[in-house]
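One protein chain omitted, others in place.
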Amino acid sequence: MQDDVLLRVRGLTKCYQGDEKRLDDVSLDVRKGELVSVIGPSGAGKSTFLHSINRLIEPTEGSVVFDGREVTELSRGDLRACRRRISMIFQHYNLVHRLTAIENVLHGRLGYKSTIAGALGLYSEEEKRRAFEALEQVGMADFAYKRVDRLSGGQMQRVGIARALVQDPLLMLCDEPIASLDPKSSRTVMERLRWAADDLGIACVVSLHQIDFALEFSDRIIGLSKGRKVFEGAPADLTDEAAREIYGDIEIEGLPSEAQRLRAATRIAPAPVSSSAEVA
Amino acid sequence: MMRSASGEATSRGARLSRKGSIRAHATEESNAVLWAVVVVLAVVSVFTMATIDYGKVDFFTACKDAVGDFWMMVSSPGLAGHFTFADVMEGLFVSLALAALTTFIGAVIAFVLGLFAATNLSNTAVAAAIKAVMSFFRAVPTILWVLVFSVAIGLGAEAAVAGLLFHSIAYLVKAYSESFEEIDPGVLEALRASGARWWQIVFQAVVPAKTSEILSWTFIRFEINFVNAVAVGAVAGAGGIGYQLFLAGSFYLNIHEVGLISYLCLAVAVVLEVAATNLRKRYIVQH
């Protein structure tokens, strides 16, 4: 692999039978510690794109090279091993409701474990310590033994991030991580992702609805429209014209003003939240 | 929040087990109850299987024979001269007719009782009283109701229907009253405020809004009633295809006839089941 490109996507395409292409020839390079936002209207293929990278959706064509390996050609066993280092965060958190926060976080370790140990939930002390550390890092240590369905949306998403962190990932795929959250929780979650990229060197690919968050937190933005990549550039490059090409001719709320674009360009990485920072 | 007293080595928020390792699983009330139930059920099951009376037959021979009998039943259904096909069809229709009558009479009675059992249309005491009586009705097995009625009013269609009625009514009262209770309280309040009488509210607001749900529940009960009609026909001698099933199995000892009758019951039951499932999906959302 040349330089420090961690993820190299080339010509990624997904067709469904009798449907038009949901994803059409999308390419992208992501470096270590970089946070790339994927924006675009509903149905533009953002989610399909993210799911095609770790083959939760099997892409029809194209190549995905992650950490020097061609993901699209991996056998089932190798794919499982590869997925350990690619963690995923979901819009609806996708936690197992009956279980506690710590049990859900430990699920991030399953890929490293034997089938039996994983199925029985037998984790090593080291893994448990790591899981508590991750909960601490997202400010949820005090909720470790709470059932996750007793938590608020923002808290659940932070447990989701902790689960992603204990995988020791090189890459995090975040599928609309804040689409179901209020603005305050959204900010906490985005700050955590930014911190993971800056301090832990984890590359993040984040699909977002909210342009303002994309502008504020990303190193780079790509815009999808009808499955095609129609924009790629720094937040500062996202002009009204570019946005119009992504979203069509509709009026978009939250499109960046000149001031916002300026602020985005001079963004300062936020400090880690304290555990008492409550999110509604 | 519990913290470990020993401090620095452990993570914040972590609880330790007696051996000093971090706990990954916490005993939370709902999970504790769940596990307790699972353990109790498992222990009772094991105890039962260990102490159950297996009869005087050799277990493995019996298993082999049972599989053979089952195979004979499904692979070669037929008649052996004890009944004609017309007899069996007549029996089937008798069972269906008993089920239909039970459903109909049950629905009428249950509709009235259901109105009084719905907490938003009736007073609490009446509703509670009806619900208590219904749970008594439900607790007595249908077969016992039928047997009791066949001595009380003489063996026949009346006894069968009367016996089948109790569960029908109990089931439908529960279904209807719960469906009435889902009516938007705002609508009822608005009608009451406009001076509508009780029966006006019932027939102008409650019934029209719940017609399809009521009919769906009624049909679902018809399916159950058919199954019950077959069963009581067999055991109480209340007629219908169930009685023929009993004769074929217990008196003529003819597996082929049991097979044929089972197929007929299966066919009717599957048709009714598919219809009931579709109705349930279409009109009854929450179940």
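So that you can tell them apart, the chains are marked A and B in the order they are listed, and the count of residues begins at 1 in each.
Operating definition for what follows: a contact is a pair of C-beta atoms (placed from the backbone, for glycine too) under 8 Å apart; a residue touches a chain by one contact, two chains touch by 3 or more.
Here is the rule we go by: contacts and distances are computed from a predicted model.
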Per UniProt record, name of the chain withheld from view ["Coenzyme PQQ synthesis protein D (PqqD)", "ABC transport system ATP-binding protein", "Phosphonate ABC transporter permease" or "XRE family transcriptional regulator"]: "Phosphonate ABC transporter permease"
Touching residue (missing chain; options B:45, B:84 or B:278): B:45
Omitted-chain contact residue, chosen from B:22, B:162, B:175 or B:279: B:162
Hidden partner chain, touching residue among A:163, A:194 or A:229: A:163
Touch list for chain A against the chain that is not drawn: 54, 56, 80-84, 86-88, 90, 92-99, 107-108, 110-113, 115-116, 118-121, 160, 163, 167, 173
Interface residues of chain B (partner: the chain not displayed): 29-30, 33-34, 37-38, 41-42, 44-45, 47-49, 51-57, 61-63, 65-66, 68-70, 73, 93-94, 96-98, 100-101, 104, 107, 135-136, 138-144, 147-149, 151-153, 156-158, 161-162, 184, 186-187, 207-209, 211-212, 215, 227, 230-231, 234-235, 239, 242, 245-246, 248-250, 253, 255, 258, 261-262, 265-266, 269-270, 273
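Heads up, the rule we're going with is that only the chains that are shown with their structure count from here on.
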Rounded Å distance, chain A centre to chain B centre (Cα mean): 47
Complex interface listing, chain B residues touching chain A: 1, 10-15, 21-26, 28, 30-31
Of all residues in chain A, those that touch chain B in their complex: 98, 100, 102-103, 106, 121, 123, 125, 128-129, 131-133, 135-136, 141-145, 147, 275
